[in-house]
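All remarks here apply to the structure that follows.
Every protein chain but one is kept in place in this view of the complex.
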Amino acid sequence: MLIVMKPNAAAGDIDAVIKVIEAIGFRAHAMPGATRTAIGITGNEGPVDGRRFENLPGVAEVIRVTKPYKLITLDLRPDKTVVRVGDATIGDSGLAIIAGPCAIESRDQAFAVAKAVKQSGTRFFRACVWKPRTSPYTFQGLGEKAWEIITAIREQFGLKVVTEAVDESHVDLIEKYGDVIQIGARNMQNFSLLKRAGRSKLPVLLKRGMAATLEEWLLAAEYIMAEGNYNVILCERGVRTFAQHTRNTLDLASVPAIRRISHLPVIVDPSHGTGTAYMVTPLARAGVAVGADGLMIEVHNQPELALSDSAQALTLSEYAQLIEEVRAIRDVTAPLPAMARKKASS
Amino acid sequence: MLIVMKPNAAAGDIDAVIKVIEAIGFRAHAMPGATRTAIGITGNEGPVDGRRFENLPGVAEVIRVTKPYKLITLDLRPDKTVVRVGDATIGDSGLAIIAGPCAIESRDQAFAVAKAVKQSGTRFFRACVWKPRTSPYTFQGLGEKAWEIITAIREQFGLKVVTEAVDESHVDLIEKYGDVIQIGARNMQNFSLLKRAGRSKLPVLLKRGMAATLEEWLLAAEYIMAEGNYNVILCERGVRTFAQHTRNTLDLASVPAIRRISHLPVIVDPSHGTGTAYMVTPLARAGVAVGADGLMIEVHNQPELALSDSAQALTLSEYAQLIEEVRAIRDVTAPLPAMARKKASS
Amino acid sequence: MLIVMKPNAAAGDIDAVIKVIEAIGFRAHAMPGATRTAIGITGNEGPVDGRRFENLPGVAEVIRVTKPYKLITLDLRPDKTVVRVGDATIGDSGLAIIAGPCAIESRDQAFAVAKAVKQSGTRFFRACVWKPRTSPYTFQGLGEKAWEIITAIREQFGLKVVTEAVDESHVDLIEKYGDVIQIGARNMQNFSLLKRAGRSKLPVLLKRGMAATLEEWLLAAEYIMAEGNYNVILCERGVRTFAQHTRNTLDLASVPAIRRISHLPVIVDPSHGTGTAYMVTPLARAGVAVGADGLMIEVHNQPELALSDSAQALTLSEYAQLIEEVRAIRDVTAPLPAMARKKASS
Partner (left out) sequence: MLIVMKPNAAAGDIDAVIKVIEAIGFRAHAMPGATRTAIGITGNEGPVDGRRFENLPGVAEVIRVTKPYKLITLDLRPDKTVVRVGDATIGDSGLAIIAGPCAIESRDQAFAVAKAVKQSGTRFFRACVWKPRTSPYTFQGLGEKAWEIITAIREQFGLKVVTEAVDESHVDLIEKYGDVIQIGARNMQNFSLLKRAGRSKLPVLLKRGMAATLEEWLLAAEYIMAEGNYNVILCERGVRTFAQHTRNTLDLASVPAIRRISHLPVIVDPSHGTGTAYMVTPLARAGVAVGADGLMIEVHNQPELALSDSAQALTLSEYAQLIEEVRAIRDVTAPLPAMARKKASS
């Protein structure tokens, strides 16, 4: 933390800032320059809310130096986290694919998609039970009835199931019947839910919020980890911008940005990230090329009849084609992310 | 679907329509207006065949609603909603001010601010008990201990208390000890929380999400109303944009935009909307001039020592000055918003 | 400028950074802390491009301290600039209104509007001759033929004419026939045009670019002033965001933000800032209440027949009503902006 005083700040203004710093238990370091004085703060274990100084007389600017996160950092853990779900993994040299419908709609639909997902060699099945929908008047998911279908799919296909929790009671059910807890974009700063997920033994897939900065997203992961659950997977799914040719703007630069700071694995969701089926495969290729640890893809046996997000679901054959293409790219780029990290940490 | 009754429809006619709605498995929402009653239908996933209602006694018109919202619309209720909290109101000709600290920190702090708020003639006290904070390592509020202080303030000053609920269990406590439930920006699409608030008898103040379109915000209000709670107050608090000179970009055009569509009252929060104390008063003046029904203002007896949001809290004397200024503007603009609405609906 | 080294930076890394600083002619000040070293840079007259240091080994972060602008600042000129156009002014205690059609379409249209503008007591007439249009196939303005009409309006009504220059040759014509050069949002970073306007003797009205930060906007003004033309008026006209209920999002907080930094007058354009006639008057009221020095308003005698921007033009009677309302607000807020500035500069 650095407090920059105005050029004409009086000596008394500087003393007053120092007194506030000391009053809240820290050490102040006044560094007079040619035209202005800057005051450093040390002794802070956690971050200090620097904005308290902004309106004191003579203060020009408050600059935060220490980043507010700890557990997610490469400083804390220089080796990348590999999340293990039984015998399946996310974050190692393989490409982790999570595929499935937007929501479980029926046994026939779920089994048709699960069969195709299994055949593609994918280990994770996306299976939402409750849907957070913008309008209260649209399909909200099958709810608990879907668990029976999911249980059958886990048994028959051996797939690991990823399910979104919309509130704390859902986490209880996912712990009973599922494999991975998903926190959706709309709940990225639902801190009660983050804390509950942090007390779970299951891994947590944390989607980026629609308007979340990188720092806010990493701090949401920090909420989960601060409760003791270190198995967090980050998922870039696009952010809200002025652009209207896609539902969201997929921010693939977040992948190398996270790699430079954090040991957590990060995957890309081109289905929500674009909102349009014809764009999913090109952006999935780009997500793998940029160095993501995996992808989340929406697939439906009959996209035109899907009860939610039908415009972005791939058909079974489009999905099979996507898998082939992204594996070809992974084969030529697999050694690269590690290299990129070495460069970044130099 | 909206069923508009004739001006002279009997109470029995209205009941009969409601019974048919319920008999086919939907929910009916009767909204009496000055000259006629409109009945909204919710719970329909697919379209409803509206012709069945057209020949019932007392029915004037059946309107298919193409916009995804229903209950919030001026079509349903042409008269503006006035939210009543005991003898205090939001949405009538007066200017409703909600003022107080970001969070209850201590008895001394809370009483000092409450006294100033009371003296300014303001009826609502902002009193947060739990703080949704971006980082898990910053002050999270006093929690339930704060209720004792709040209870004393309600008794001594007669102020109505507005408190943010971060999860469903908080709503229980606010119902026990508070007056108005606030849903914060980060929880605007926490649909479980919205539904819980919709089952409460207390009014709900719904802040706009950081990246929420007007439609998403109004649909969040619709979630609350669809559960039967029609006392919703909207609060514009700025959205996230590329601009960095403020914490958020206050979108004052949302006020006339809402007026044109909805009967719900709307207030402006220039404290979160700018994030900086020196901007709060100019933007509060602008919020009143644009036609808002009220303001939410952060005040602190010692802003430089505040445990959260210290940079945006006004001092007690800045607050007193703000109240004077915004009342002067209200005096010259009071008749205008109604006029603007007439123009809009012509 | 401050370069923050990583906690594990080697002594050699620090020396290497210092050598680069010295190689480009500045002084380096290494300040070792408990866990990391920060290196300050002094001796820079103009700003240093700090990004050159970001990829050097051991560097964690580069923090810019000195702001890059000079001539626009209150540090340089503590008294507010009053721009004089003959006997009319912008930036003093009066409210400056610039009103007129989006573009000159015909003599009848221009005279009908100019008459109403004159009657309202307004001194500035908005009269565009060339229109920068997004599509090459839409109305591009009357071009030079419009000058004959404008000359007649200046003579008959004594109005000062504000005209947008789309390229350097337009500046020549405005110097011959007009009063104020407008630089539009799309050209805010057309540096050749800014420099040409900077060499003119006419005042320049500089609109904020659609995606311009405050700093970029002020630096565009700095380009004009660096050529010797200090009569610059800033105009907030909204920025591009995700919001779709308005054409742009009017960022009224830019007004107090500029007041705190700069002596230049700033006006608000609610016509382009909202893009919709029914919102123009409420946002004009808000612009005056926030402390702007004036307004730019689009008026048309037959908005429904306007050849460009017809949706946002006010009718003559709506315009007359607007003027009455904003003057009433100015009367109660006139002394406030000065006060706000005093507070800001303390």
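To keep things simple, chains are lettered A, B and C as they appear, and every chain counts its residues starting from 1.
Simple rule for what comes next: a contact is a pair of C-beta atoms (placed from the backbone, for glycine too) under 8 Å apart; a residue touches a chain by one contact, two chains touch by 3 or more.
Nothing here was measured: the structure is a model prediction, and the numbers come from that model.
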Residue among A:Ser120, A:Asn190 or A:Ser254 that touches the chain left out of view: A:Ser254
Sole residue of C:Thr73, C:Thr89, C:Gln189 or C:Gln302 that reaches the chain not shown, by the stated touch rule: C:Gln189
Touch with the omitted chain, as defined above, among C:Lys207, C:Arg240, C:His272 or C:Arg285: C:Arg240
Of A:Met5, A:Val62, A:Ala110 or A:Ala211, the residue in touch with the unshown chain: A:Ala211
Sole residue of C:Val83, C:Leu219, C:Leu250 or C:Val268 that reaches the chain not shown, by the stated touch rule: C:Leu219
Missing-chain contacts mapped onto chain B: 240-242
Chain C residues touching the omitted chain (full complex): 20, 23-24, 46-47, 49, 51-56, 68-70, 132-139, 166-168, 186-187, 189-193, 209-211, 215-216, 219, 222-223, 226, 239-240
Contact footprint on chain A, counting only the chain that is left out: 211, 213-214, 239, 241-246, 249-257, 260, 273-274, 278-279, 281-283, 285-291, 325, 328-329, 331-333, 336, 340, 343-344
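Going forward, only the chains that are shown with their structure count from here on.
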Chain at maximum distance from chain B, centres defined as averaged CA atoms: C
Mean-CA-position distance for chain C and chain A (Å): 38
Contacts with 2+ other chains: residues of chain C: 241-242
